[in-house]
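Attaching a single structure in structure tokens format; questions to follow.
Omission of a single protein chain aside, the complex is shown with its protein chains in their original locations.
And then chain A:
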Amino acid sequence: MEKTVNHKAWFLVLPVLILVAFSAVIPLMTVVNYSVQDTFGNNVFFWAGLDWFEQLLASDRMWNALQRQLVFSGIILAIEVPLGIFVALNMPKKGFWASVCLVLMSLPLLIPWNVVGTIWQIFARVDIGLLGYTLRSLGINYNYTQDFFAAWTTVIVMDVWHWTSLVALLAYAGLQSIPDAYYQAAKIDQASRWAVFRYIELPKMSGVLMIAILLRFMDSFMIYTEPFVVTGGGPGNATTFLSIDLVKMALGQFDLGPAAAFSIMYFLVILTISYVFYIVMTNLDKRDGTQ
């Protein structure tokens, strides 16, 4: 059978092409453009090749920010995932209180980032903040504007407060999908509480947990607003994560070339980690299925 040739179909794809071009491709290419050239303004560019990339890779600045970033993401995942699962396990399964819990759990998720930042910035202040003032009155040396440890603690607690709900809600959804027969069978098999968690709840939750981990990893890896509002990246560079450093470089120092190179490498790191994560996830699924 002969295929019908009709080029008019291309017109139907055109709106999407235009949308994607203006929303993603052209802005990205602008960044690429900046990353390989040098400019002194007025749209006058000089070819710089890979100089910016080499310069960044040779300096400590990006490496330090990356290191802080990885430590931060690692810590919040290590806290939020177990805590979220723990919360989900203890939420009521049905009835009036289940709804109340669900609403309460979703509240932090509805608050915009900068508002969360502002809440904690004030809450933790030692002069007027409830938390900061109380801690200092108890004789604890706490000041997130001066102390490295206090700044990190504040930023981490804030993130845990804001995002544990997400993990808890996803884990809760996973738990709700487990049929009653599994728990009954476990009772009959005399499984301990730990065994029920290990062999029934955790495997049944693994799908949603993977998604929770991926979401929390990407979000925390790109975190900007909250630490910016609370600590501004300080004290010193203590809480200067990748995004904060990038904005400092691009808008603070107006080093557009290095900042563009930085963005591209930042983007590639996230892409690589997410890809590896995805591959590992799907492979685990497949191997279990066909082994």
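Simple rule for what comes next: a contact is a pair of C-beta atoms (placed from the backbone, for glycine too) under 8 Å apart; a residue touches a chain by one contact, two chains touch by 3 or more; residues count from 1.
Criterion: contacts and distances are computed from a predicted model.
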{"item": "Undisplayed chain, where the name is taken from the UniProt record, one of \"Succinate dehydrogenase cytochrome b subunit\", \"ABC sugar (Glycerol) transporter, ATPase subunit\", \"Sarcosine oxidase, delta subunit family\" or \"Mg-protoporphyrin IX chelatase\"", "value": "\"ABC sugar (Glycerol) transporter, ATPase subunit\""}
{"item": "Touch criterion as defined above, residue of A:200, A:222 or A:247 at the omitted chain", "value": "A:200"}
{"item": "From A:12, A:44, A:138 or A:188, residue that would touch the chain that is not displayed", "value": "A:188"}
{"item": "Interface with the unshown chain - residue positions in chain A", "value": "179, 181-182, 184-185, 187-192, 195, 199-200, 203-204, 288-291"}
